[in-house]
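The following block contains the structure, expressed as structure tokens.
One chain of protein is taken out of this complex; the other chains stay put.
Moving on to subunit A:
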Amino acid sequence: MQIGWCTLNCRFNQEEGVGDTPDSYAYDGNRVRKWNVTTTNYGKSWAAGDIVSCLIDLDEGTITFCLNGQSLGVAFSNIKTGPGVAYFPAISLSFKESVAFNFGSRPLRYPYYFYACYLPLQSPPTTDLIKANRLLGYLKTVLSTSIDTQEEKLVERDSGTWQIQGDPTILVTLAHIFNHFAPLMCKVYLVEDVLMNFLLSILEGGGSVDEHPLIQQLLDLFWLLMEDHEVNECLKQLMMSLLRAYRFSPIIPDLGFQIHYLRLTTAILRHEKSRKYLITFDVLRSVVFFYIKTPLRVKEAGLDELIPTTWWPTRFDKEGKDERDTCEETAEERLRRRAYERGCHRLKKRIEVVEELQVQILRLMLNNKDKGTGEASRYIFLNKFRKFLQENASNRGNPTVLCPPEYMVCFIHRLITAIRSYWDEGKRKSPGSISSEDAYVPPQLFYNGKVDYFDLQRLGGLLSHLKKTLKDDLAAKANIIIDPAEIQASSMDDLDEDEETGAAQRPSGAVAMGGALARPSWLSSPTLGRANRFLSTAAVSLMTPRRPLAPPEKVKVRTLAVEQRTEEDIEGSHGNDGLLLGRPLEEPDQPITEKSLLEILDGVVMMYNLSVHQQLGKMVVVSDDVHEYAVALKDTEEKIARCPSRRLDILEELQKSQKVFAEKLNHLSRRLAWINATIYSKEKMLDVYWLLRVCIRTIEHSDSTGSLFAFMPEFYLNVAMNSYSALKNYFSPSNCMEELPGIIKSFLSQLSGNMKSLCNEL
């Protein structure tokens, strides 16, 4: 990426971009250079989420760049000016690179005009700004004043604890302010510059978010004195501004920016009406809030100070793996390792503060008690979440709406923490239900049509096909009758399916299975054998209905559009099982947990299959790199020790590479500390392990329903196998599976139990 300035005369092509022609000037933070036909070292390296300011001074004839507000110094001087020379902002991008410009339609994050007279290309809305700031001033005055009715005078007070208390005089005053303020608060620039900064300043004092009730009071006022369309627009802009602010803030040692913006987000989402509007608006965008970016410039992120001592494994056995016993470790090495581990721990503590806030945000969105104003937040979230999954699961999905996998990984962990906490809260209230430790997704979800699995493959093939072939079993076991019209409609959709029903004896599930088996990810899986067994079970179950048709009362399945479901549809009520309609005899008649949590859990499993697993595998690269360089450094050091004194030339080369390796390892070990804290920590390993057990238990329960097992979405099997391999292969270098007491054992006993049940079936 080369970003900077060019003139009309510049002609660019595949080979030559901004900075490669005489009148264009560019900075490239990837290669850390500047370009104007020739190139020299310049600036610092940049990372995704950084902000580059491109400054041009046409009086002095200089071009300067800044990275996250820090000047990188004058890059070019004596640039051409005069008649016919006009400069345009310009950029050359490579494949898959993207950039967001701000020419001044939004406030500049690092406004240089304060001290260096640089102005944005687009002038700020000065009149509106003055107006909005003045009105904000009036508002602040009202907030810090109260009326003493006895003495008939105004009294100053602390605005932090302000409340209206229904005083008509104050309300009328505020109504006048809002009459002018409200229309301004629909404009992007003013929301970001005036409102967001004001709200942030309220939280600046520190303390927990609920110690600042003023924000709640203000939001109440907004909903009271602004028109609905104004509040909606204002909240939308506010949330987008916060998202941008969060996303484009650099990582500094105490993660101060991230915490600051997340705190305001939490404060806003605490307000019921605002929260519900914002969830309805778009949950997908808020996924950014659950992501913590990885810093590339280790030093600026403060990792040097946080982890002053670096360490990497130095002993390897013959296969090049880290040797287990550390008794050979010298005292010095041990000290270094401990110092490094302490540093990693400090880093983890800091990251946990951010993660905690992120979980809080999710818990707010999953609130199911706020029924004061219409549907509770959780049910709005649930429908949006399903839509989010659909967009990400569908191959036809527009790549721009796809959630980046690195966001997905962070999102899944926060979501697991949030639902487990709600799950166990529910367990405390109704002791009959099961704890999140034993969570599973009951099989009804897969066949009762209450949850939309889009066009995802089921173990027995496509849903439309299963509905036809297994409709008698559905009626017999689960009291579910499928509307004949629906079957008709789906057969009209695909003719291929019709052919399959013609040959009903053929275990048609196997066809779909065969397709799945051909995938390389299945082949490379260590548990392929198990998969095969599952598959054949599915095929067998398909052919053998085992129970006679029995109960007379049948329920018809009403398929609902994802976005229209209400709390009643999900949780059910008396005489309505909601999400769990059509309980098979094998399932215990006892509440598991709140049904809405089951659907979210199901979504979490789907998320793992979408891109989380893949991303977990990708991030292993850093620890592999550490290993590779550590081996190389060790070899080099051994060679230096062996080097005959007469070969100084060899010694010189060896020392050179020793230096390169040591530097790289210093950098990598700090990066690894970050990745281990954000991605491969023990807590995250336990999350994945929990997911594995959820899948296994779900498979068990589903398996016991006999032929209806065919309805289970294929991704449950994928996740069971992949999460096991992730635990074994991805988490192992930093967290050994054996370190977790009882984990391996319990997993194996579950596995063998599973095998037994499957054998019985066969």
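Just so we're on the same page, a contact is a pair of C-beta atoms (placed from the backbone, for glycine too) under 8 Å apart; a residue touches a chain by one contact, two chains touch by 3 or more; residues count from 1.
Here is the rule we go by: contacts and distances are computed from a predicted model.
J.: For the chain not present in this complex, what protein name does its UniProt entry give, out of "Signal peptidase complex subunit 3", "Protein phosphatase", "Ethylene receptor" or "Ubiquitin-associated domain-containing protein 1"?
T.: For the chain missing from the view, the UniProt record says "Ubiquitin-associated domain-containing protein 1".
J.: I'm checking contacts with the chain that's been left out. Which of A:230, A:272, A:406 or A:714 qualifies?
T.: Within the whole complex, the residue contacting the unshown chain is A:230.
J.: In the full complex, which of A:168, A:205 or A:432 touches the chain missing from this view?
T.: Per the contact definition at the top, the residue touching the missing chain is A:168.
J.: Suppose we count only contacts with the excluded chain; which residues of subunit A make the list?
T.: Answer for subunit A: residues 8, 22, 31, 33, 35-40, 61, 78-86, 88, 164, 166-168, 171-172, 175-176, 179, 182-183, 220, 224-225, 227, 229-230, 628-629, 632, 635-636, 639, 642-644, 646-647, 649-650, 653-654, 656-657, 660-661, 663-664 touch the chain left out.
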